[in-house]
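With one protein chain held back, the other chains of the complex are shown just where they sit.
Should a chain be cited, it is by its letter among A and B, assigned in written order, with residues numbered from 1 in that chain.
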Amino acid sequence: MSTVPPLLLALDLAGTFAFGLNGAFTAVRATRLDVVGVVGLGMITALGGGVVRDVLIGDVPPATFVDWPYFALAAAGGMLAFGFSRFLHRLEGPITVLDAIGLSTFAVIGASKALAYGLGIGPSLLLGVVTGVGGGTMRDILIGRIPSVLRSDLYAIPALVAAAITVAAVELDLYSLPAALTAVAACFTIRMLGVRLELNAPRPPWPPDPEDLD
Amino acid sequence: MSTVPPLLLALDLAGTFAFGLNGAFTAVRATRLDVVGVVGLGMITALGGGVVRDVLIGDVPPATFVDWPYFALAAAGGMLAFGFSRFLHRLEGPITVLDAIGLSTFAVIGASKALAYGLGIGPSLLLGVVTGVGGGTMRDILIGRIPSVLRSDLYAIPALVAAAITVAAVELDLYSLPAALTAVAACFTIRMLGVRLELNAPRPPWPPDPEDLD
Partner (left out) sequence: MSTVPPLLLALDLAGTFAFGLNGAFTAVRATRLDVVGVVGLGMITALGGGVVRDVLIGDVPPATFVDWPYFALAAAGGMLAFGFSRFLHRLEGPITVLDAIGLSTFAVIGASKALAYGLGIGPSLLLGVVTGVGGGTMRDILIGRIPSVLRSDLYAIPALVAAAITVAAVELDLYSLPAALTAVAACFTIRMLGVRLELNAPRPPWPPDPEDLD
């Protein structure tokens, strides 16, 4: 935790809380759950991507298990979603913004941590993306949905852009707070544009979309 | 294995066998499987929670891969379920009791092991629960069901109680065989009461249960 500048740390913590809240809220709307399911899925959404990254680079116990604020914020997000799920839809705008901040920060920190642990460019890009999208993917599997990151939306691609800017900056010896914030801003902008304009990642040329056949 | 007192070890081994048997039996009733599926899902149910805990605390290869009795009992449970699935429903009572013993022992041993590896209170509670419910959760994912631990029943909550008693005892320097057995007994009692009285974990206040709308 000590190596992350305070601003990035604040974004990371805000993102963790947002992922916990949004992850639990998404779960509670998708299927019938009890308190274990709602809080558990919020925590998995918030912590899952970073835990997978840390297991794969060999940093165990995972950072979020050692730094209690992450753990506490993830649990708090899940518990708030349990208690106030009825009112959360009114906050969909701010939650989407916070979620995009989380995605961006997670991708940047994930990619730079993978590089710091000696991984190459390809795996570091992958682990940046996994840090951002891994938790939500686990939640979707657990509630029986095909993860939306595999099907539609611009979600993994902005994370990949953030990871690529991060990796390029590290490789060029230019990685610093401004570079990290540039990567965060790029991911955040693409993600929010995607939400606003309802953009999707490209589909394979085959099989054709069912709608196109009509 | 050497640090666990013989009585707790016996409960742990009985629980591993029961999880293998019950996990495979649940799978075979839920969907059409072959021998690989039945035995594989029995072993995953029996060993999965402890394996995830060991990977997350950094004790690899996982303890159940090193101590062959665990591995053998998990496989034996799966194979018995394969051969005798027709008759297992007559043993539902004893299997439920054995399964509750497994849940209780796994939660206590999981939480105390996490503490012994230097994890904090929150993560140790979580890993106690994960040790107890992780294997069954993986089985449910693999057979395409939303894990019941996220939806209903009192299953994770008694495990959390056992983990909490364990963590409190360790923190107060009172952890010993009587403390561990108290935690096991508390979890076992709550779990069996839950089964008998058909208790469920609390649901979120929103969305309303479909039945309540009628």
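Methods note: a contact is a pair of C-beta atoms (placed from the backbone, for glycine too) under 8 Å apart; a residue touches a chain by one contact, two chains touch by 3 or more.
Bear in mind the structure is a predicted one, so any value in this text is a computation, not a measurement.
Colleague: Which residue from B:6, B:93 or B:144 sits in contact with the chain not drawn here?
Modeller: B:144
Colleague: Could you tell me which of B:51, B:119 or B:187 touches the chain that is not displayed?
Modeller: Result: among the candidates, B:51 touches the missing chain.
Colleague: Go through subunit A and note every residue touching the omitted chain.
Modeller: Here the touching residues of subunit A are 55-58, 117-120, 122-123, 126, 137, 141, 144-147, 149-152, 155-157, 200-207, 209-210.
Colleague: Touching the absent chain: which residues on subunit B qualify?
Modeller: 28-29, 31-38, 40-41, 43, 51, 55, 60-62, 65-66, 68, 71-72, 75, 81-83, 85-86, 141-144
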